[in-house]
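The complex is shown incomplete by one protein chain, all other protein chains being positioned as in the whole.
Naming follows writing order (A, B, C and D), and every chain is counted from residue 1.
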Amino acid sequence: MADFLAIWLPSWLALTLAALVHVTLILTLALTAAAAFTWAERKVAGRIQDRLGPTRVGGRFGWLQAVADGLKLVSKEDIIPRNADPLLFRTAPYVSFCASFCVYLALPFANGWVAQPLDIAVFFVLAVAGLEVLGVILGGYASGSKWSLFGAMREAAQVVSYEVPLALCAVIPVMVAGTMDLVAIGNMQAGWAWNWLIFHNPFLFITFFIYFTCAVASVNRAPFDLPEAESELVAGFLTEYSGFRWSVFFMAEYASMFAVSMLAAILFLGGWNGPLPITVWLGLAPNPATGYEPHALLAYFGNFLGMVNILIKATLGVLLMMWARWTLPRLRIDQVMTMCLKYCIPLAAVMFVGTMIYLYAFPVGLIFRSGGG
Amino acid sequence: MEFSEIAKLVAERFGERVVGVVAEAIDPWIEVLPEAVAEVARFLRDEPRLRFDFLHCITGVDYLQTDPKRKIEGQPRIELIYHLESMVHRHRLVLKTILPRWKDGVEGQLPEVPSVCSVWSTANWHEREVYDLMGVRFLGHPRLERILCPEDWEGHPLRKDYVMPLEYQGIRGR
Amino acid sequence: MAVEGVDPEVAECDVRTDEILINMGPQHPSTHGVLRVVLRTDGEVVLEATPHIGYLHRCAEKIGENVSPRQWIPYTDRMDYLAGMNMNLGWSLCVEKLLKLEVPEKARHLRVIIVELNRIASHLVAAGTYGLDLGSFTPFMYAFREREKIYDLFELVCGARLTYSYITIGGAMADFPSGWLEKCEKFLNEFEPVVDELHALLTDNTIFIRRTAGIGVLPAEVAIDYGCTGPVLRGSGVAWDLRRDGDPWYTRMYEGYEFHVIAQTNGRYPVERPGHPVPKAAVLGDCWHRYYVRMLECVESMRLIRQGMEKYSRAKGGIGEPIKLMQKLPKGEVYLETEAPKGQMGFMIVSDGAAIPWRARARSSSFCNLSVLSELCRGCLIADVPAILGSLDIVLGEIDR
Amino acid sequence: MGIVFHTVLFYLLAILACGFAVAVVLSNNIVRMAFYLVACLGAVAGLFFLAGADFVGALQLMIYVGGTLVLLIFGVMLTARGPLANIQTSRAQWAMVGLIGASLLAVLLYAATTAGKWTHSGQIVADRSHVSKPTATPIGLALLGVRADRLNAERTDAALGKGMAGYLLPFEIVSVHLVVVLIGAAYLARARRRATTPPMAATSGDSNNLDPGD
Partner (left out) sequence: MINPVAEPVSLMHYLVVGAILFVCGVVCMTAKRNAIGVLMGIELVLNGANLNFVAFGSPYLQSGGAPSLGLDGHLMALFVIVLAAAEAAMALAIALSFYNAHATVDVDQANELKR
């Protein structure tokens, strides 16, 4: 985009503009996603619990509920407890939000639609997503409340532990793909659904579920929502937060939920490629078999379809997390750690070795053809 | 086991210290001296024929005439009533003891009675409640503190001569 | 570094943290009211839990000394406000025992229907909030939906939804309105599948079992020692139910009724769910059993209601007259316990012959059940405290009176 | 007049890094120190990205900021209680430290400003946005013993052919070292605690340290 603008503008202005556009787009996406998911969460919870959910604000389905929530939160009194460390207390929510927002910098939405193409995108995404924990820990500690401290301690223990199996699970598709570049990983899954990495081999199929479990745990969603565990720790690290700061934490949570789901979609579920190679049939995407290259406009439209595709996949992942949250009781901290150390890590390691052996045994794969169409 | 047999067993064992046996009441009771309460309780629990393993509750009743229309029988006193049951033999018993309203007749000195905490653990809270609301000191209780009223509350509300304070911590009482 | 000689009393453990004294309550989501538990913890491990009660104390017993027995009935409603009917019944029976007043046959069956309905309502709250304590929100909504239906039924008979003052000394305030029995039957039919739903969401859920089985084990001797009653006692495997084992003045009410006392004896429950054995991890007397006893009792209560409705419709005569508001009471002391949903609710009346009792006393089941909390919580994790507390199913209105 | 973005970003991140580093030194509260350190290391990671070391930057974020510092803050939370959070340093000590710091800074700055001379480098920057070079692959290969960047070099010695020119041995040593350290840390950090729990004390808060208030 910077190159495109540089035709008319000085390069530094072009760069600035391009950067601003990227940031605005991503920020809008993250915030819209957070707003949409607060509404969806209430609706899903309502339906699961045999009630309607929001119905009043903005029409029959309560479309504007998220806006109403936001207004309510913003207009609430901003309370900082006397025992709190004001500086850290104020900063912590933004640390969390920045971390979960920065993840989107390296997440592609379609072929080439990525704010900052990185050849180590997977690594970057995992690293930055892990930083969210800092905000939670600082917030919990700075609140000056014992419940918050407990929440922060749990967060530290839980998230740092779950980063290990999460990274291990993410490494397996990377190993199959041979690259950490998310765009490349997404593109190589083009074609029919069986080109998706999840169907590449049985080990990867299982890995997906381990990944998803660990992802739920690392974004603190039920049944792993121990840092805020409202029936045990009042609200954990959020106990002393109210109003706007609380909602920033909240947005960070939804943004990272969406981010890990998107990463799952790219790594395992074909990214922006649908189950059928429709874009290839319609001539919207390059066809490696015929060497066809679509016109820029057509390619743009194809990419747009791809973006819709990946957003749907990621949303499904988030909905799955909601479903789990409203169905399952919460685990206990020792059970959470047991699950990570005794089940997730060894299983992920076994899957890693299994995939390695599989790759060695079937170098071209059984049904999977790289970049097929 | 029938009440009369129980009463006989207890009377045999404790002789003089059993002050009265009232069999004709709806819930017949045995009355013992205050100082014998813990001993009797232990006997009632441990005696294989009795095995009163379950203490329902401890009730304090304050007898003090405050209303001229309602005469009380006998001296002003506090009665402690223990409702017991044996889950093994399926029989019940009411154990009573009578205390003076004030120890040694000195106003403000709480009457004393041995605690039965070591016999039934449930007595712990019940005795705290009686202490809190009725003002009876249980000797040998591990932690005799107020349980329902705040720690700094004054007086024992279930006593007949209790007057609600005008103010507590700046809150209007009456 | 200074490493002194190894102290024989010193054991190697994981990372040491400082002991923290922390207040759970009186404002806490899972203390079921204004209970305050002071926890002394080492990291996540609870070394000691001390309940502090009295935040809802109203000195109901003092009020009882100043009003007539019938006037005290509304105050009993507010003790266990989740089972007001059972509280009304306990006090009414106690005064009736003093008055030697027998209620007509029809009123007897009416009372059975009403108190068993309220038992279901109370157990539904217990099961629903127990799910909430463990972080599962949905069972709560399911349970409360059914409870609402029971409250609708109560509203039809007495106009109130929570504090009924319906069962009274000498019978009940009013007979069932016409068509009520059919509505009740309809509710029972609707409720049956919901029990299975709750079983699916909680009882058989692996996480639920892991959170409750083997947690807060209360041996039968300790339960008896601490005066625990009701589902807490029966969860420890003591088949003791006042409806069967209580004072004749009370058990007479259930004469001719068939029901099981829900307690695991000799390794099995009298009622079993086919295909769903008790999980292996569950130990008799743990949270899971306490919860399970309540769930089975719901079904048992439904059986009782069905029998009661049949007997009620066959019974002749009226439902009895309430005694006069200021009726003189005979002299005497009477203590009577009834099997309320939370446990044995005892009432005592000491009368000197006047219309107003000399002393009114309420023995609260939750009070005794709660006293065992510090025993159960020693050495558990913080997350287990709500699990244990929820399984005791306390209601603070009754504890603090 | 143009603006070189590399430079702008460099100054931004450099000021952040230096500012937070100074804040670490000046702060007395240990938790705030940890927070400043996080910010400082994050800015340094940004500098790494800017210098074209993507992989090292991401690693810095993941291991340093995400791992080490969480551990550090965890340690702070376990130990920083009341007065321990702020241990003051005396004025004399500060003066001495200032002297040492200033002299060290002088030496290092002199070295830094003359670096151009002894590295024979000019002041050239490639426009970052037009270069995209894989950074992970050569590093990974080097860790396995193959120097991808030297394959075309005129100097091909025997060691390179055998894969011994890379960092395979250090890599293995480090991995073993890490295992040892993990076990050692776990062993060291285990606490000695009384096997018997102390007798139940009345909990009506007596000392400030154990105040039950939230």
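Everything that follows uses one rule, which is that a contact is a pair of C-beta atoms (placed from the backbone, for glycine too) under 8 Å apart; a residue touches a chain by one contact, two chains touch by 3 or more.
Predicted model, so just to flag it, every value in this text is computed and none were measured.
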Residue numbers in chain D that touch the chain omitted from display: 1-4, 6-8, 10-11, 14, 17-18, 21-22, 24-25, 30, 33-34, 37, 40-41, 44, 47-48, 51-53, 55-56, 59-60, 63-64, 67-68, 71-72, 75-76, 78-80, 84, 87-89, 93-94, 96-98, 100-101, 104-105, 108-109, 111-113, 115-116, 119-126, 128, 131, 133, 135, 138-139, 142-143, 147-149, 167, 170, 174, 177-178, 181-182, 184-189, 191-192
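The working rule: only the chains that are shown with their structure count from here on.
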Separation of mean Cα positions, chain D and chain A [Å, integer]: 27
Multi-partner residues of chain A (at least 2 other chains): 146-147, 153
Touching two or more other chains - residue numbers and ranges from chain D: 214
Chain A residues within the chain C interface of the complex: 45, 48-51, 146-147, 150, 153-154, 222-223, 225-226, 229-234, 326-335
Residues of chain B touching chain C in the complex: 25-27, 29, 53-57, 59, 61-63, 69-70, 72, 81, 83, 87, 90, 92, 94, 120-122, 124-126, 129, 133, 146-150, 157-158
Residues of chain A defined as touching chain D within the complex: 2, 10-12, 15, 85, 87-88, 91, 117-120, 123-124, 126-128, 130-131, 133-134, 137-138, 141-142, 145-147, 149, 152-153, 156-157, 159-160, 163, 180
